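For subunit A:
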Amino acid sequence: MSILKIDNLTKRFGGLTAVDHVSLEVNEGEILGLIGPNGSGKTTIFNLINSYYPVSSGTITFNGHDITHMPTNRIAKLGIGRTFQVVKPLKRLSVIENIMVGAFAREKTFSGARKVATEVLEFCHLDGVAKMKAGSLPIAGRKRLEIAKALATRPLLLLLDETAAGLNPTELVQAISIIKNIRTELGITIVIVEHIMRVIMTISDRIHAIAQGATIAEGTPAEVSVDPATIAAYLGSDFKAENRPDA
Partner candidate 1 sequence: MKRIIAISFALFMLLNLIGCAKDDNSSIKIGVLLPLTGAMAKFGEMEKNSFELARIEINAAGGVKGRDLVFVYEDDTGKPDVGRMGMEKLITVDKVPMITGGYSSSVTFAAAQVAQKYRVPFLVNTGSVDKITEPESFDLKISDADKFYIYRLNPPVSEYASGLEGFLKNLASVETAIIFHENTTFGTNGAKAFAISCERLGIEVFEIDSYTEGTVDFKPLLLKVKEQKPDLVYMISYVMDAALLMKQSKELRLSPKLFVGAGAGYTMPAYRENAGIASEKTISATLWHQSLPVPGATDYYNAYIAKYDDKSPPDYHGVEAYAAAYVVKDAIERAQDFKSASIKTALDGTDMMTAFGPVKFIAYDAKINQNKMETYVVQWINGNLELIWPKHLAKVEAVYPIDWNAEWK
Partner candidate 2 sequence: MLKIDHVDMGYGDLQVLWDISFEVSQGEIVVLVGANGAGKSSVLRTISNIVPATKGNITFNGLELTQAQPLEIIENGVIHVPEGRLLFNEMSVEENLIMGSLSSQAKPHRKQSLEYCYDLFPRLRERRTQMAGTLSGGEQQMVAVARGLMAKPKVLMLDEPSLGLAPILVQEIFEIAQAVNQEGITILLVEQNVRQTLAFCHRAYVIENGRITKTGTGQELLNDGYVREAFLGI
């Protein structure tokens, strides 16, 4: 069952085609990895899914709703949560307040939101810093807060944009376990953009590779990494150095 279906999605900025007729499907309960070199259009695809940019052509269907031209907040209400590559904490609010803002999407009352927020705090291992101002969190905390805020909205689908970048090995392990838990414990479908190959190859069920805004390969991690087209067109020319946790 596909929860998100992207059909011939195209985005042009002036003369530049940032996303070029990309079609992809995300099945309920899976983790889909979206890979591609820097500037290949991954974040743009996220920005199109939740309507930060207007779509030039193509359609996006989520859970049976056509969300191509729906405003961002309604898409979020429908159940797509996302994180930002450049984290966007609500700086002058405390960590728990940040998460409560997300929780209010489904909760009407203060106490209800607080309850949800407390659960999410624990889930993302943020309970120790609940009262801290979000602006003064270290990077790892901010990345987790980003996930926590999105989780608090109780999404059906979570778009994770480079949540592991800039983390040290221990933090990375923690982040991976959180992401895995999101699927196993909360049953939330995930689309993840990540540069750290190890991360994406180990947690993804399927991989969708793009370069220059266009799809170049799709399949299981094993398939994609041996796909001749990928190696030739993508891995071959855009060879990537990877970060990896020191074992």
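Note that in this section a contact is a pair of C-beta atoms (placed from the backbone, for glycine too) under 8 Å apart; a residue touches a chain by one contact, two chains touch by 3 or more; residues count from 1.
Behind the choice of candidates: all candidates are chains of the complex that A comes from, given by their letters.
Bear in mind the structure is a predicted one, so any value in this text is a computation, not a measurement.
Enquirer: If you apply the contact cut-off given up top, which option from 1 or 2 ends up touching subunit A in the complex?
Expert: Result: candidate 2 touches subunit A.
Enquirer: Mind listing the subunit A positions that touch candidate 2 in their complex?
Expert: 14-16, 37-40, 136, 138-139, 162, 165-169, 195-198, 200-201, 212, 221-222, 225, 233, 235-244, 246
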